[in-house]
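Everything on this sheet refers to the single structure shown next.
For this view, one protein chain was removed and the others were kept in their places.
== chain A ==
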Amino acid sequence: MYEVYIQALISGLLIGGVYALVAVGLTLIFGVMDIINFAHGEFLMFGMYSAFFASALLAIDPYFIIPIALPVFFAVGWLVHGTLIRPVVGKSHAIQILLTLGLSLFMQALAQFLFSADFQSLQLDYGSSTFELFGTRVSYTKLAAFVISVGMCGALWAFLQGTDTGKALRACAEEHEGAQAVGIDLNRMYKVAFGLGIACVAIAGIAMRPFFYVAPLVGPKFTLVAFVIVVLGGLAKFRGLLPAPLSWVS
C-alpha cells in the first residue's frame, strides 16, 4: 500500500526539480527587474517545440540540443528585453503585466500558426523504460529531467555566487539605486537577468519534452505552477525556491 505514496513522492520529487528550474527563471526576472513575466510558460512551450523538432526532423536526441538551445534562448531573452521589456521597466505593474500578457497571447498564436494546434508527443526508444528503486518504478526520462534541472539550478547558483556579473545581479535584486551608485550598469543587468530567466525556462521545457506533450496552449499551466512555487518560496528570494516545489508536489 505504502508503495503508492513512495511512487508519488519520487515522481513528484523528480518533476518538482523541473518546476524549480521554471520558477528560478521567473524569480530571477522578478527579483532583478521587478517584472512579473506572464509569458514565462510560453518560452517553455517554445523550448519544448525546439526539442520536438530537433528529434522529429533532425533525429537529434532532445538532450543534445541543450548546449545549442542555452545560448539561443539567452539571446532570445536578450532581444525580447531590448525591444519590448525595456520601455516598461520602472512603469506600473499593471502596464508590465499587460505587456507580458500581450506577449504570451502573441507567442501562443505564433506557435499555433507555425506548428498548428495539434498535440505533439515524442516517442523515444528509451521513453518508457524504467528502473526499480525501493520497490517502485522510476522513469529514466524523468530522472534525466531532474538531473538536468538541478544541474542548471546549481550552475546558476554558482554563477550568482561566484562571478562578478552574478554578484552584480544579486546587488540589483537587493537594491536598484545602491547597485547603480556603485557603478553597476542596470540596463545590462536587466538584459542578462531576462536572458538567463528565459534560458532556464526553455531548458526546463527541453528536459520535460520526452515525457510531456506540447501544444500552443501548454504554457499558462506552467506559468501558474511557477507563480505558486514562487509565492510559496517568497518572490525574489532565490534560496527559498528549492524547498518550495517539494512542498508543492507533496
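The criterion applied here is as follows: a contact is a pair of C-beta atoms (placed from the backbone, for glycine too) under 8 Å apart; a residue touches a chain by one contact, two chains touch by 3 or more; residues count from 1.
We take it that contacts and distances are computed from a predicted model.
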Listed names "Spermidine/putrescine import ATP-binding protein PotA", "Ribosome-dependent ATPase", "Amino acid/amide ABC transporter membrane protein 2, HAAT family" or "Elongation factor 4", with the criterion being the UniProt name of the chain not displayed: "Amino acid/amide ABC transporter membrane protein 2, HAAT family"
Hidden-chain contact residue, picked from the options A:G47, A:G77 or A:P216: A:P216
Sole residue of A:Y5, A:F106, A:F134 or A:Y213 that reaches the chain not shown, by the stated touch rule: A:F106
Absent chain, residues of chain A that touch it: 36, 38, 56-58, 84, 87-88, 92-95, 97-99, 101-118, 120, 216-217, 220, 224, 227-228, 231
